[in-house]
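One protein chain is absent from this view; the other protein chains keep their places.
== subunit A ==
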Amino acid sequence: MESPTITASRSVSRRGEKRFHVEISKTGGGEVVAQGLPAWLSTLSAGPASARGPESASPQPPTRAAPNTAQTCRHLHSKVSQALRDGRVSATELCRKCIDQIQRTHYLNAFITITGETAMEQAQRADNRIRTGKPLGPLDGIPFSVKDNFCTENIKTTCASKMLKGYVPPFSATVVQKLLDQGAVLVGKTNLDEFAMGAGSTDGVFGPVRNPWSYTTLYREQSTEDPDSDWAISGGSSGGSAAAVAALSSFLALGSDTGGSTRNPGSLCGVVALKPTYGLLSRHGLIPLVNSMDVPGIMTRSVHDAATVLRILQGRDERDSTTVQAPSTPPSLPEHFDIRDICVGIPKEYHAPGLSTDTLAQWSRVAAMFEQAGARVQEVSLPHTQHSIVCYHVLCCCEVASNMARFDGLEYGHRSTIDSSTDAMYATTRHEGFNNVVRRRILSGNYFLLKSNYERYFVKAQQMRRLITEDLKNVFRSGIDVLLTPTTLSDAARYTDFIQEDNRTRSAQEDVFTQPVNMAGLPAVTVPTALSRRGLPISLQLIGQTLQDWKLLTVAHWMEQQVNFPMIHLHGDSDERKLDRSVRERTHTIGS
């Protein structure tokens, strides 16, 4: 095999070579560094006897057992769909419960649009089918929600932007349509950062999304402050979808993932979040951020559910030329599977500054679990990972500048009342319609794309992207099946802390572990493993090979079964009502 060093330096242009070569030549791109659990990870690792369940994994406080009410909604799809078929629960009942839950947790601000009426009609139809013994599939009658940057026919799709406020698309995204065609029931559209640009779900026109785990007894008991001022962010940009699944108001939700936008909130809200291989799911109807990295993401409460949904959504779509034929997949994940056949890579560069001790502890614990169970665990190196964020910044801004050019107020969306000239109308429309974050990215992107800058920024970033991809390819070529990494640096930040830094800084910090995967188009899934001392979820990410999503989920499923992540239990009702009112008032002010 060619040495990664040669591959790396050769694909960099003469101008880029000088700058990148130093780092490249230190270590070859993407190689196995050491066999077995790396020392830095194993020293922190809890002993094998204690590596079981959240209770035993230091340094966490014990969590309470979930009450029965929540348990009903916690059922896996397969169990729920079985219950539906057996007539133990009806689709309308299920739908009503979810909508009630959305209303009860309104203070989370997870939803932009609630589609209660149409949802109940859909549920009614599902019931009719189920009663006559003709369900459409495993998702028939299952309530789901969709991030508000997926087009939904006749249902508002806003991207949490003033630019698309009130915009009603005339068609549904392919992935949404596929769920509807399966009889799944759409209960609402979820909140996000404006046009999915952010990592906190704090920068949308409808206000920030709150992390449901900051309304659990565990969190509230540690907080001395008012629930309306001390709460954690949901992560982003698909924060609404993550919160909806975590707060039990949907069984599954669609997010989008460009740099980690599904996995980041999935991780912070303690749900399973899958970013499939690029091209496996259609992007038709997903309002783009970075076309070459965007993928629809799947959020569920179990890996099994994610697999069920993936199986339905995957495959070639003639309306998206970048989609590929899905590899054949069995009806469900294998129940019995030998983890000893698996080789787990631990990328040493992911032991990054800012990684919290809680998260590091979880990483060690789970790595040890794999090793204990007989999997091979190897330290690997992905030397170009460190450049991923800056490279992403350039590529993202360029595509944003291009993709946002269509929002000119002519065909749809916001239009300024200033109409002294076409140019004046464009300028004011775009100034009024986009927030600061979007405007800054557009400005930077246009700068990077100028003829005189193109080689210096865009071309270089693309070259670096190739090196990052090569790193990952080489690691998998060397025999690694999956990579195990943290998903985020730490558990969810308090909102008041999070907004101390601007969106660009936060995105750069938050996306470090998730972003390289998007560069390479690989599948990755995040699985919650335990709660932090603050009572907030900590998750780990598994990264797989291109189009090996099924294998990735198989390993994730194994991991999920080992870690025994606890159920959520939201705090008492009285606070909720108060919170609900306050959020409603505030979002109204922000939203208008």
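As a working rule, contacts are C-beta pairs under 8 Å (C-beta built on N, C-alpha and C of every residue); 3 or more make two chains touch, one makes a residue touch a chain; residues count from 1.
Note that in this section contacts and distances are computed from a predicted model.
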Which of "Large ribosomal subunit protein uL22m", "Nuclear pore complex protein Nup85", "Glutamyl-tRNA(Gln) amidotransferase subunit B, mitochondrial" or "glutathione transferase" matches, in UniProt, the chain that is not displayed: "Glutamyl-tRNA(Gln) amidotransferase subunit B, mitochondrial"
Residue among A:217, A:322 or A:372 that touches the chain left out of view: A:322
Which residue of A:286, A:522 or A:547 touches the chain not shown here: A:286
Full-complex contact with the absent chain, from A:35, A:154 or A:422: A:422
Which residue of A:213, A:251 or A:458 touches the chain not shown here: A:458
Candidates A:39, A:390, A:405 or A:443 - the one touching the absent chain: A:405
Subunit A residues that touch the omitted chain in the full complex: 150-151, 159, 164, 169-171, 173, 283-288, 290-292, 318-322, 398-399, 401-402, 404-408, 410-412, 422-423, 426, 446, 449-451, 454, 458
